[in-house]
Structure formats: structure tokens, C-alpha cells
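The other protein chains are all here in position, but one chain of the complex has been omitted.
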Amino acid sequence: MSDQLLQLLFTGLTLGSIYSLIALALVTTFKVTGILNLAQGEFVAIGALLAISLYATGIPMFAAFILAIILVAIMGGCLERAAIHPARRASGLTLIIITLGLSISLRGLALLIWGTDTYSLPAFSQGGPLIIGGAVLNPQSFWILGLAVITLSVLYAFLGLTYAGKAVKAAVINRTAARLVGINPNTISFWAFVGSGALGAAAGIFIAPVTMSTYDMGFMLAIKGFVAAVIGGLNNIGGAVLGGLLLGVLESYSAGLISSGLKDGLAIIILLVVLMVKPHGILGLLGERKI
Amino acid sequence: MWSKSLLWPAVILLFLALPFVIDSNYYLSILIVIGLYTIIVQGLGILMGYAGQVSFGHAGFFGLGGYTVAILTTRFDWSPVFALIAAVILPGLIAAIIGRPTLKLRELYLALGTMGFGILIHTLFNEGRELTGGPSGISGIPYLSIGGLSFDSDIKFFYLVWAVVLLVLIGINNLIRSRVGRALRAISESEHAAETAGIDTGKLKLKAFIFSALLAGLAGGLYAFYITFISPSPFGFHTSVQFVLMAVVGGLGTFLGPLLGAALVVLLGELLRWVIPLVIPGAGGEYEIIFFGLILVFLMIFRPKGLGAFGKNLKPPAVKPSVAPE
Partner (left out) sequence: MNKSIRKISLALLLILVLTAVVLMSGCASEKQDSTGSRDQGKEPYKIGAVLETSGNSSSLGVPERDTLLMLVENLNQNGGIDGHPVELTILDNKSDETEAVMAVKKLIDMEVLAVLGCASSGPSMAMINTVQNEKVPMVSMAAASSIVEPVNERQWVFKTAQSDIVTVKNIIAYLQGQGLTKVAFLYMNNAYGDGGKVAFTAAAKESGIEVVTEEKFEASDNDMTPQLTKVKASGAQAAIVWAIPPSASIITKNFRDLGLSIPLIHSHGVGNQKFIELAQGTADGVILPIGKLAVVSQIPDSDPQKEVLESYIADYQAKYNTPPNSFGGYASDAFNLVVNAIEKAGPDRIAIRDELEKNTSGFIGVSGVFNISPQDHNGLDVDSMVLVQIEGDQWKLID
């Protein structure tokens, strides 16, 4: 029984690391721009598919990854200029619908380019699964979790240590005041989308060996990412990672110990409970000031 | 000016004469689907445009209505009319139960909360195998028959659905002109001001939520009678998003926005199916999806108040300005 529990924990961590990455990308954009980017899942899907296609042309794996990340980052920036920027004065709901429209279009574009086939990437590290205490652990989860931790540290360092990071924080706290001291929120919004494009693509590439990639993978991942982000607190980048891991472990234990059919239902119930009891997420009170 | 006063009823008559003019079940089915969505989106329009509350879970209520009809008629041999009545009431009851805690949430959190309930209801359709037939669904739903009149053809169903639509429109028109309607509008403009003016905002919001759920249930029940087969797949989160889309495209806080939004989204889908192959030979459904998304984006950038925002009822959008950078 105990090795079964350990096994479920390991699986939960693998799943959780995937959700963490998506949630992290969502929360970063939301925190900086106040926009919940529904096209985030498509950034992930297109990043993964691009990398797989580039890799298939024969260029080295690492170069393919970097190129894919850069391309999706550029795409994110272009979309921000083309669709978000002109509507920056619109209501929150309008902006959500715009990102929704973008996600629909991007999904169609991915369908056009890659068709309905499923693609996969080989695992980053050779050799089979690790066996620890009678339970197996997919080594790819270290890569995924590693990416999440690195991104998190970079974000914290950026926000806390650099001038640009402080400018972002200032713009988040008080837009008008930030503008008065010469910080341009438009530029920040642009870079936020570039960043979320890059992060989304990186996430897609890192999770592809586990989840495989299809043109429509983004939608479900984005929903899981939302749930994770809410559990952790929509404004809290550390919470996003924690929320993702919690969601993964929760899914794993409920599927393994209770009922596999109610796994998704249970995650949603947790979401609702968190929303109603602690709407700023489990880390909400510890987190920074709400916008 | 008798000619002018007769013109509008004439248009309605012309619309009702449509089945004799076009004689195509395909076009009738498009109009029926538009009608069904209009019923839901009108309710959602009250919730979003007047009470200022968003819901990303209305496909759940839509499905509840459909499943109520399917289960009661096939498993318990209820007469179709009673089943339809139940299909209206049950979603209302569920809305009353979940509405109270959910509507305390605001903006984005409300969107996520209603999304959660929508997905939860959808999960129940999949998991409640004994009642709902699981993912395989329920087939063999009888036709709706009212006192010997069986709605077994597209023409009959067209009239049924649009009669319901007209009743809903007239009802809503009276509602938004009543005291309740004015109170709702006050909430959407400023909840605090409304409360100061002595309006029980929580109760009104809940009422609007229940009302919209009742309408979604009604449409769901009619849908089940029309298709005569039901499975969980049309009632997922995707459909909820589609409804919100229709409401927003049509224009929030406008009387006819929902009708226009439902018609536009459905017709756009059909139109693109035919137009795109003319422009790009050999193009498939992929282009349709891309263009659909792009049109949506353009619409939101250039007509953020929706298409229904012509005429005098123009009012500021109900949703509060976002925190997006200026």
C-alpha cells in the first residue's frame, strides 16, 4: 500500500509540474497586464508542434527548441500589438473575448499546418524511468519542474532586483502614478505577451515527451492551468507553481484511491471551494498586494 | 402613417411565412438552432447586460434541460409536456442552490466559478450512467406533442421555437421596463449606488441568474425534443463560451443583442462553410475556424459594444472597466 501511495505521489508530481508551468505563464501575464490570456494554451501547443517540426528537419534538438521559443515569443508580441493594444481601453470581458478569438484562430492555424495527427518528442534524458522506493518516476518531470523553478526564480529576481522589474511592479500597483514617473504600461503589456509566448512555448516543449502534442492540446491544458492558478491565487506566481503541484497530486490520489471517473469533478470541487472560501488562493494572504 | 405601423407586423408575418418560401429543412434547421440559442442568450443577456454578472456555465443548464426531458420521457414515461415543464424548473432550482454562494464572487472569479459549475454538471452527465446513459447518451426521445399536435417536422418545430422566442422577447421587454428591470440596470452601473438606493442587489442578481437558467433549461428541453438524441458532448465548457460569445457579439445591455448575436454566430459559421471554398479553392474547415476567430477579434476591437448597440438603448457596457494598461 505504501509504495502505491508513493507511486501516486510521483505521478501527481509529474502531472502537477505540467499544470504548474501553464499556470505560471497564465499568472505572469495576468499579474502584469490584468488580462487572462485564453490563448495561452495555444502558445503551448504551437510551441511544442513547432519544435517537433523544426527538429524533424534535422537541425539539432537544442537549436530547434530555441528557435521555436523565439518564434512563439515573436508571435505573442505581434498578437499583443495587433489585437490587445488597439482594445486596451475596452472592458475586461471584451479583452477576454479577444483572447478567446485569438485562441480559436490559432487552433485553426495549427490544424491547418499540422493536421490532426499526434506528434511526440523523445524524452530529454536517456534511460527508462527511475525507481525509488518501489515506485517509478518519469525523469522528464525533473526537467519540467526544473523549468518551473528556474522561471520562478528568474521572475522573482527580475521583479525584485532589476529596474525594469520594479517598473513593472509599479505599473501593476498604480498605473497612473507609474505613467507619471515615466513608465509606459503599453511597453510592459507588450513584453508580458512576448514573455508568455516564450514561456508557453518552452512549457509545450518540455511537456511534449509526456503528454504528446496535438493541435488542440492547448484547450484542456489551459483549463487545468486556470484551476491551478486559482488554487494558488491568480496574482501569485509562487502560488501558481504550488497550485499546479497540488492539483496534480490531488488528481493522482483521487484517481488512484477513489474513482478515476470523479477525478476531474473533484478538482473542480476544490476549485469552487477555494473560490468561495479563499478567493485569492491558498497563498492569497501571503501574496503581494492585489491590483 | 398606417403604412409604417403595418410595416413591422408585416415583417413578422413574412418571417413566419418563411417556411413556405424557402422549403428547405436545412435552412429551417438553421433558423431553429438560432431560435434555441436565442432563448438561452436572451436569458444570459439579462444576467450579463442588466445584472452585470457573467456566466461561463450556461451550457450546464442547457444540458440539464435536455437531460431532464430525455430521462423523464424515456426512463419514466412522462408525457412530453410535463417533461418540458420539469426541464424548465429543474435548472432553475439548481441555479437557486448554487447561485447564492457563486454570485458573491466578482468579475474574473465569477467567470471561473460559473465555469467550474458548468464543468461539474457536464461531468455528472458523463458519470451518472444509470440515469444519463454515460458518454453514449440517450436515444429514442419522443417528439413533443401538445394535445394531439405532434411537433414531428422541421416546419412545426420552427413555429414552436419561434413562438417561444417571441414570447420570451415580449416577456423580457416588459421585464426591463418594469421596476425590476430598472433596479437591475442600476446594479450593473453601480452596485454600491444601487444598494444605497435600497435595492437588495444580492436577491436581484440571484433572480436574474435563476431566470437565465430557466430559459437555458427551456431551450435544452426543446433541443432534446428536436434532435431526439442526447449525449454529454454538446454541453461542455466550449458551448458555454459560445453562449457568452453570442451575448457579447450581439451587444450587452441591449434588448435585441442576444437575438442578433445568436443569429450572427450561427449564420457566420454556415456562411464561412460556403464562402471560403469560393475564395480559397480546396480549403477545408481549418480556414473556417481561423476566420471565425479573426472576425471575433475584429468585432471586439472595432465594435466592442456589440452589434446590437444601435438605436436608443445604447448604454455603457455592464462589465466594469478592466485593469488592462491604458
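As written, the chains take the letters A and B, and residue 1 is the first residue of each chain.
In this section, a residue touches a chain if its C-beta (ideal position, glycine included) is under 8 Å from a C-beta of that chain, and two chains touch if they have at least 3 such contacts.
Just so it is clear, the model here is predicted, and its values are computed rather than measured.
**Q** Give me the visible chains that the unshown chain touches, in label order.
**A** A, B
**Q** Which residue from A:18, A:38 or A:183 sits in contact with the chain not drawn here?
**A** A:18
**Q** Of the listed residues B:137, B:217 or B:253, which contacts the missing chain in the full complex?
**A** In the complete complex, the chain left out is touched by residue B:137.
**Q** Looking at B:22, B:81 or B:97, which residue reaches the missing chain?
**A** Touching the chain that is not displayed is residue B:22.
**Q** Write the list of chain A residues that the hidden chain touches.
**A** Interface residues of chain A facing the absent chain: 4, 7-8, 10-12, 14-15, 18, 111, 115-118, 120, 122, 128-129, 136, 138, 207, 210-212, 214, 216-217, 220, 251-253, 255-256, 260-261, 263-264.
**Q** So which bits of chain B touch the chain we can't see?
**A** 5, 7-12, 14-15, 18, 22, 24-31, 33-34, 126, 134-137, 139-140, 152-154, 166, 169-170, 173, 223, 227-229, 231, 233-234, 255-256, 259-260, 263-264, 267, 269-271, 273-275, 277-278, 281, 284-286, 288-289, 311
Simple rule for what comes next: only the chains that are shown with their structure count from here on.
**Q** Express in whole angstrom the distance between the two chain centres, defined as the mean CA positions of chain A and chain B.
**A** 31
**Q** Taking the touch rule as given, give the residues of chain B at its contact with chain A in the complex, in rising order.
**A** It is residues 54, 101-102, 104-105, 107-109, 111-113, 115-117, 119-120, 123-124, 126-127, 237-238, 241, 244-245, 248, 252, 285-297, 300-301, 304, 317, 319-326 of chain B that touch chain A.
**Q** Taking the touch rule as given, give the residues of chain A at its contact with chain B in the complex, in rising order.
**A** Within the complex, chain A contacts chain B at residues 33-36, 83-84, 86-98, 100-109, 111-112, 171, 175, 179, 185-186, 188-189, 219, 223, 226-227, 230, 234, 261-262, 264-265, 268-269, 271-272, 275-276, 279, 291.
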